[in-house]
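Handing you this structure, nothing more for now.
One protein chain is absent from this view; the other protein chains keep their places.
Residue numbering begins at 1 within each chain, and the chains themselves are lettered A and B in the order written.
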Amino acid sequence: MNLLSFIVLIPFFSALVLGLIYLSDTKKDRFTLYTSIGILAPTLSMILSIMLWISMLDQDSDTIFYSKLFSWVELGDFHISVAFMADRLTTVMVTFITFVGTLIHIYAAGYMRGDESYGKFFSYFNLFMGSMLLLILASNPIIMFVGWELVGLSSYLLIGFYHKDSANIKAANKAFILNRVGDFGFVMALSILFLALEGSGYSFVSIEANIHTISTPTLSLIGILLFVGAMGKSAQIPLYVWLPDAMAGPTPVSALIHAATMVTAGVYMVARFAFLYNEIPHVGEFIAIVGAISALFAAIIATYQDDIKKILAYSTMSQLGYMFVAVGLGAYSSGIFHVFTHAFFKALLFMGAGAVIIAMHHEQNIFKMGGLKNSLRLVYVTMFIATLAISGIPPFAGFFSKDAILAAAFASEHYFIWGIGTLTAFLTALYMFRMLFIVFYNGTQPRVKLSPISKFMDRPLIILAFGSATLGLLGLGEAYGGSNIFGSFISLPDRTLHISHSSEYLLAILNTSMGVLGMWLAYRLFATNATMPTVKVAWQRIVINKFYIDELYELLFVKPLRSLSLFFERFIDRVGFDGILYISTYSYRYAGAKFAQLQNGKVRYYALYSMVGIALVSLFLLIFIGGI
Amino acid sequence: MLENSIFALLALFLMIGAMMVIWSRETILSAFGFLVAMLAIAGLFALLDNSFLFLAQIMVTAGAVVVLSLMVVTSINLKEENLPKEPYKFRWIVVSSILVAPFGLLIYRSLISLHKSFAEVSSGYGGLEMVGDRLFTDWVLPFEIVSVLLLAAMLAAIVIARKEIRDDS
Partner (left out) sequence: MTPEPLFAISTLLFCIGLVGIISRRNLFVTYISIELMLSAVNLLLATFSRLHGDSAGSVMVLLMIAVIAAEAALFLAIIIQLARSKKSIDSDEFSQLQQPRESL
């Protein structure tokens, strides 16, 4: 089924074409050409994905479509093919990723217009799309890992897009390096998995079939190491510090990569390996706990941030925590459902924030904004809808997905996790509405004259707002009379949980009230006369400084490694190796010079040298042959 | 007995001459030492029943070569100060003697190992007729080559030693 290959290959090809056109003349302004090619590619992928989805509707729930590109490695028993597979999970992911991705590409055309490296941007953007689709559609873990690495690369390229400012380069490096730390765990997991399987095939399907041959301790190790990879990619504790810094990239990048798609790759990976994690529920518990703590931690920090994009970055980390709670506890459908709804409202929030930033002449501090409610009506309304969604207020999308996750936590009797989740829901509503009120309320007039926003940026906001408002109904559980269309379509091997309808209703009411409470408190505190957070109590200082985690990492890891590196450079390399080389070359030259002095042009000396030789030979002959 | 004493005398003169050659500070003295050595060698040739060589040695070497050297030494006419100063002559000679000694020893030992002794020779040995006979039968080619060599040497010597032709027109 070659459709699958094209979904992945079209963006890559487009990236190549755009790159070549850009390189041919980097200064020329070819807005229409770049835009049309750059938006065409994800649109085509989206159309193909929808076609895939339509054909999936008719099939059985465990049908898998395959498409093999070529065989990559064939060494005895070890076969790796570059091949794609599409089951229900893949279809869902691919469909919404291409849909949201296309919208963000359109938005980016308006946002990045006039930038001197416009063509390069779209080349990288398409490269990212291709890599993400490769990751999702891969039929074996190694190809998935190739996609995993490629999205990391695209992320690096795009974060450091404004490369003239070295702070952006540092942020890009930080993202890539922390990703790499996670990838180390991932590679270890893949290697152990491969060794444990002992050559019985290496695609997801065959791994699933042979999973019972691996012992539980080995499986636990694999599960934990895979999650280490997810920690890096999806910004959970402790490998999250790159995500706030990644906001240095252009806003469309933040919207697409660091909100809707790349960061969810970790969650996807756990869902893809659901059959593995179902064997090791204790590891799943660990994942859920890490997710919960990350969610709470990020929410606390977000309540004191003043940069609009950083608030959204911490919000992403927090929501990712929720997703990991879900997949950790075995509720894979709920986790992926939250990925789905989150993509819509988070992309919307970022895009709206981008519109505000452009209107305020690239100002990102929310306390310098205010009173934009009437001037940026469209942005305000759409962002309001998204904020309602993320706060879990019904009937918007976030309510259904978040509710499902907390219900799973409650039903599996992980009350600690459930408690943290509920508290975080309150904080989420609080900081999100804080942001909304500070930016759009606080006066009726904006403080500065606003720049106009292009039409490319407006329209996608509307579509996403519509999605945030309505798509929650896809996951409507049977307690409310729905049939959980999403969950039943995706048919992941969820661990069964039992919860009574009455508990579900109570939980729903609790969650809603948390959201409303947060909204009300934010209104009281921030809707009028909001000022920058100042340090009144000691713990506020810690929170404002993001718990000093960056400084801690700097002290623990960066400084020692840098000193070690300097040590190697100064001593081992310069003195040691260079010294040895210098000695060996210098000694030859020195000896050569000394020998050259023998050639002094005086005949007597030459005769003397010959005589020395003759004397030695004569001695030799006399002693050893003649016998003195 | 007589033979041995004559031999000893000739050998002594030879050594004295050789020593004079390498030790003298004056060039003239070296040249005279050379003369003495050549004459002593002529005497030794005679002792070896080789009358022709005795004559040839005196005529050519002592008569032509030594005379030529003396002529050149005197005609160059170097002043006292232009003679090379050889401050370390003694050291050099000692060191070279030490280096040369093994070689000399080697040659001597190999010569000794032949274990030959003089035998009676025919009456015409070493005389003019016998040498001439051998020269113009077996050794005629080297003879001719040597004559060409002498011609070449003569020409070469003239070319090397002439004054530079200045173009004064």
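A few points about this structure:
The rule is simple: a residue touches a chain if its C-beta (ideal position, glycine included) is under 8 Å from a C-beta of that chain, and two chains touch if they have at least 3 such contacts.
Computed from a prediction, not measured in an experiment: that's the story for all the values here.
Panel shows chain B; residues 3-4, 7, 11, 14-15, 18-19, 21-22, 24, 27, 30-31, 33-34, 37-38, 41, 44-45, 47-50, 52-53, 56-57, 60-61, 64-65, 68-69, 72-73, 75-76, 78, 82-84, 86, 89, 92-93, 95-97, 99-101, 103-104, 107-108, 111-112, 116-119, 121-122, 125-126, 130-131, 133-135, 138-139, 142-143, 146, 149-150, 152-154, 156-158, 160-161, 163 of it touch the chain omitted from the view. Along chain A, the points of touch with the absent chain fall at residues 589-590, 593, 596-597, 599-604, 607-608, 611.
Basically, only the chains that are shown with their structure count from here on.
Mean C-alpha position of chain A lies 100 Å from that of chain B. Chain A makes touch with chain B in their complex at residues 604, 608, 611-612, 614-615, 618-619, 621-622, 626. Interface of chain B with chain A (complex): residues 92, 95-96, 99-103, 105-106, 109.
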